[in-house]
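Every protein chain but one is kept in place in this view of the complex.
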Amino acid sequence: MRFFSDNAASVHPRLLQAMTAANVPDTAYDGDALSAQLNAAFAALFETDVEALWVATGTAANCLALAALCPAHKGVICHREAHIEQDEAGAPGFFTGGAKLMLLDGEGAKLAPETVEAHCAAIRDDVHQVQPAAVSITNASEYGLVYRPDEVAGLSEVCRARGLGLHMDGARFANAVATLGCSPAELTWKAGVDALSFGFVKNGGMSAEALIFFDSKLAADTRYRRKRAGHLQSKGRFLAAQILAMLEDDLWLDNARAANGGARIIAEAAGDRLLYPVEANEIFIRLSADEAAQLRASSFDFYDWGEGQARLVTSWNQSADDIRPLAKAIAAL
Amino acid sequence: MRFFSDNAASVHPRLLQAMTAANVPDTAYDGDALSAQLNAAFAALFETDVEALWVATGTAANCLALAALCPAHKGVICHREAHIEQDEAGAPGFFTGGAKLMLLDGEGAKLAPETVEAHCAAIRDDVHQVQPAAVSITNASEYGLVYRPDEVAGLSEVCRARGLGLHMDGARFANAVATLGCSPAELTWKAGVDALSFGFVKNGGMSAEALIFFDSKLAADTRYRRKRAGHLQSKGRFLAAQILAMLEDDLWLDNARAANGGARIIAEAAGDRLLYPVEANEIFIRLSADEAAQLRASSFDFYDWGEGQARLVTSWNQSADDIRPLAKAIAAL
Amino acid sequence: MRFFSDNAASVHPRLLQAMTAANVPDTAYDGDALSAQLNAAFAALFETDVEALWVATGTAANCLALAALCPAHKGVICHREAHIEQDEAGAPGFFTGGAKLMLLDGEGAKLAPETVEAHCAAIRDDVHQVQPAAVSITNASEYGLVYRPDEVAGLSEVCRARGLGLHMDGARFANAVATLGCSPAELTWKAGVDALSFGFVKNGGMSAEALIFFDSKLAADTRYRRKRAGHLQSKGRFLAAQILAMLEDDLWLDNARAANGGARIIAEAAGDRLLYPVEANEIFIRLSADEAAQLRASSFDFYDWGEGQARLVTSWNQSADDIRPLAKAIAAL
Partner (left out) sequence: MRFFSDNAASVHPRLLQAMTAANVPDTAYDGDALSAQLNAAFAALFETDVEALWVATGTAANCLALAALCPAHKGVICHREAHIEQDEAGAPGFFTGGAKLMLLDGEGAKLAPETVEAHCAAIRDDVHQVQPAAVSITNASEYGLVYRPDEVAGLSEVCRARGLGLHMDGARFANAVATLGCSPAELTWKAGVDALSFGFVKNGGMSAEALIFFDSKLAADTRYRRKRAGHLQSKGRFLAAQILAMLEDDLWLDNARAANGGARIIAEAAGDRLLYPVEANEIFIRLSADEAAQLRASSFDFYDWGEGQARLVTSWNQSADDIRPLAKAIAAL
């Protein structure tokens, strides 16, 4: 059983059904009937007007958001372990025209308001130093921790005082909401978020993520930038179909709950091997090379995460029965 | 019936089947079993080793090719009516880091070798003028004309003499091959093409195009640039599945033949209304505003193409029976 | 005697004196006492508040202006023969992050309002087409013609209606003002210009041009972009010294009058050889290869300008006595 990544899991059958249903001629690009429903569907979910754009990847969603928030000559503050820094091949530099990522530390890949404030305060207000324009946080974080609404609001307060935009990389936003039990609104615009990359692909989707702007002014140029980046698909209705299917009856939340539930089973078995509390669907544990080999010999696949550590990720489609053998194997180490 | 664009047509059912079959967990990105077959599948089709990358859009395929062939400080020669100039929102400038498109004229959106040579000869060899690095042609062209292998070879000769790369935007490559009856090899690398955007989306695909490099050295950096542009999808197997289904039993060729066949029916009916010979699946005709209104009143949709002209595009899924009413209506004008 | 270009003429001795006088330690960059005088000096000249930045080249001035007026995904409308298109090595693409130059025609390298309006009107308001953000005109033009204040105002009217910024490349702004006898204000902000590249190097300067913003909001980010482009010199006082010396007692205007006067002498001698009226310090004439050779044999240097045509440029430091031999030689052909 694979615990490599939720990235590689299968697609929820309701999405494939929705895509099949969408297979009738319609207007190209995002002029079709399904794409036209996105703004309203997300407005209902977020309890406020939004602009919602589909794109095929989280990298595209993140970096279009950054390009909307940060001009080429400024910088984006993020955690040193942020996905945009570590795993996107320099895409932020590409989409922004060379803006700098400003890397800060923080436990569990989370930024604290005082860290952001201290960084900003240390930048001289002169033309030799790159000035920050935005902060980007990942929720759930790269180490599977969540930011609570009040933590986001704390960051947002610094952003407002400093004139910075606030972006949330929500590749696992669903997992965070599922854990927190809050509303999507509480975790985003009510806490000061300007733009959200709302991930679906890791959560049972195939090839559609949503980029949500809570400030519609940010969206206008982004529609041009999306095309300019080759991300405006001509049969966009198949992306919209996936997203709408995800939103219908809160499938996104059910899937996230399932993945999170699997992670909790493993977390309990892992006990004090845990490197971080498990607040989403990622589990980071201490694991010697021997132990790792032992688990792999039992057909459990996962990533080593530095010396003596491992990352396990559960997916929407793994049932408790799928998970328990791994939990048992870890407990037995 | 819609004759707006093949962009908006439905997806061939065999692709949806292949995608459904691909819905099992596999390695993410392009590490899956299907993506791993692409190079071999296209090598068989092109009768030579190639590097083949899936991307979601023709714009991404084109502009990744241009980025591989042209550094930021040089230029790409293309037709004034080229898709990369007219319809990609400045994507070539984005992907290349600001390279210039050098716009030339030519009947039916086709470039002639002597036009390219004359343009190059007129550029002073000094640092004040942008120097060309590549030529990009569209086959079939934006006006539905095809370049024959010897025409491509003629352009390639200039390219070789001038040290320029040669890119073919093959959004309707299938339609060109179907018309010419030549092999894909003859129309590309045997005629000197370095990189081909092999389009499937307009030809019954959903969200997968292939970028083919005949020189594998060009492909290496492109794999990084694809990720950096947010075009490396995590469930890439669904793009590979579409492409492989297209290649199987030459579905791509059958679809193109069908679309071309429809276009010929209309062309015959249009007679001397035709602005260009119909060599693919696009028909450009003289049509007064009144005549256009008349056709639209009969539920035929299409684009006006400047004053007194119209563009009609046939699709893979339109049968002769679907087409004939339009042909008849045009003949009756 | 050289009639190649005013680019290569010598530097006015008052500038060298001013530079020598500036050779005392002062604060680096533009924190020195001389740089601090620029805004006020130009405000006096232009009869309004301005932000004035020194840069070393006209290309830097032009392209920083364009970067302030045009985001990466939009376009700048200019004449097909504009210096920014023809002679700046793609610098506009570099400074703007890939924005497109939109090339229009017009007699003598001048744009007409109706041409600009027609171009804008033909651009579909959709994301596939690059939208214009600014217009850039050159005054005096690349063919030595001037835009009068009312002509600039006519263009500006289109710009305002279309939401476009208006940039004036004034590499030979002094020559235009000298010819028109208008005030600098009348030819710029009073006629709707947002940013002016005010050239000094072709007019007796050494290495300093001024970039003038009539809207101070545009200047703020430009100060960062100037540094980011490597154009913030640490001993900026030597650039400021040049510019201030140029402004003192209207040296810039005297120099331009001298160059223009020389051009008029040649123009009179050239008679109906003239390809354009001579309104600044450039003269374009019909000249056969034999005639060109004859002039060169008499030690007159100049550029061929296409088949059977030549460009002659007079400089601030060429007296009537320097010019007359050439005038005589042309008259004698």
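When the chains are written out, they are named A, B and C in that same order, and each has its own residue count from 1.
Please note the rule applied: a residue touches a chain if its C-beta (ideal position, glycine included) is under 8 Å from a C-beta of that chain, and two chains touch if they have at least 3 such contacts.
Values in this document were obtained by computation on a predicted structure and should not be read as measured data.
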item: Of A:D6, A:E88, A:E142 or A:D169, the one touching the omitted chain in the full complex; value: A:E88
item: Touch criterion as defined above, residue of C:E88, C:E186 or C:E282 at the omitted chain; value: C:E88
item: On chain C, residues whose C-beta touches the chain left out of the figure; value: 2, 4-5, 7-11, 13, 16, 19-20, 23-29, 32, 55-61, 63, 88-91, 94-95, 201-202, 206-207, 224, 227-235, 238-239, 315
item: Where the missing chain touches chain B, by residue; value: 29, 71-74, 97-98, 127-128, 131, 221, 223-228, 232
item: Residues of chain A (touch criterion as defined above) contacting the omitted chain; value: 72-75, 86-90, 93-94, 96-101, 103, 127-130
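Throughout what follows, only the chains that are shown with their structure count from here on.
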item: Distance from the mean Cα position of chain C to that of chain A, given in whole angstrom; value: 49
item: Centre-of-Cα separation between chain C and chain B, whole angstrom; value: 42
item: Where chain A touches two or more other chains, by residue; value: 29, 224, 227-228, 232
